[in-house]
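Everything below concerns the one structure shown next.
Complex shown without one protein chain; remaining protein chains in place.
Here is chain A:
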């Protein structure tokens, strides 16, 4: 008897953990549609536009109740999206294209960052100013698909990444460059580069300054690739309800980014209030640098996918080889890899409401970093 009791209670336990019903068409709860947006990383100014759109009620105005999902070390946004665990995802174009080739059904519906923020940073006194001078040097790179602009740049400069340079796997921080373990380090303009300027120079007792470093910017070397974009589920894009929802989502997102362009300090405060562990001056620096990547926007307004930039990204994805000889893609993307259909409608709507969607007059600030970014 006892045995059956145990078996019965086990059964009960099992049935209690049911699967939540995921309705095909999202049901309205209190008049708003719940939406999940998967970000690439923890809350930081890189995602300020989305955070502002939530906080300022831009999504609410469109009847959307948006929940932002933070990323993690092993969270791949485009995979989360393809699995249906999120309605939209923010991801770098080359990485998302690689996932597409692996079968993820996703489409770029809004290219928020018009340009790339990836640098390679060297010491000024090393005399390195071009990728060709990497020859014989120790070159830091992050790997995991974040390294292809570097390899494209080196290939373009006539270097064989396998033979001409020593490749070093780089950590999250910039200590390797500061200690001169590597000669050039990979850095995002809005994050790792700022970390360098927040560190104290033991020789002077003051913070390092931009004069101490030389930036090799892939944008000026023709090997830049498109980064943060909003991706949608390709299959669901056949559904008129999801199409409409995408337009609404993009319209509010555009408003959010325009808000952060005009109010960088307010957006910095929003990000800090979200519990970011990075300091205030670091976040303002990041906000300012991210604004530079978004504004001025591509022809037609923020989020429009520029065909030339897209083609360059795909070309590099097909040709640039990393240290293991892999390319990002093995063949041209098939199917609906990107579309401007929805962002166009969204931009028309936002423009009609009087928001500046191109930011042609955008002027970046000069941000002073403090020690540790505090």
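Going forward, contacts are C-beta pairs under 8 Å (C-beta built on N, C-alpha and C of every residue); 3 or more make two chains touch, one makes a residue touch a chain; residues count from 1.
One rule holds for everything that comes next: contacts and distances are computed from a predicted model.
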{"item": "Per UniProt record, name of the chain withheld from view [\"Putative ABC transport system ATP-binding protein\", \"RsbT antagonist protein RsbS\", \"Cell shape-determining protein MreC\" or \"ABC transporter permease\"]", "value": "\"ABC transporter permease\""}
{"item": "Touch with the omitted chain, as defined above, among A:49, A:71 or A:333", "value": "A:71"}
{"item": "Candidates A:103, A:127 or A:275 - the one touching the absent chain", "value": "A:275"}
{"item": "Candidates A:35, A:165, A:178 or A:337 - the one touching the absent chain", "value": "A:178"}
{"item": "Interface with the unshown chain - residue positions in chain A", "value": "2, 16-20, 22, 41-42, 70-76, 79-80, 83, 85, 172-175, 178-179, 195-196, 198-200, 272, 275, 277-280, 371-374"}
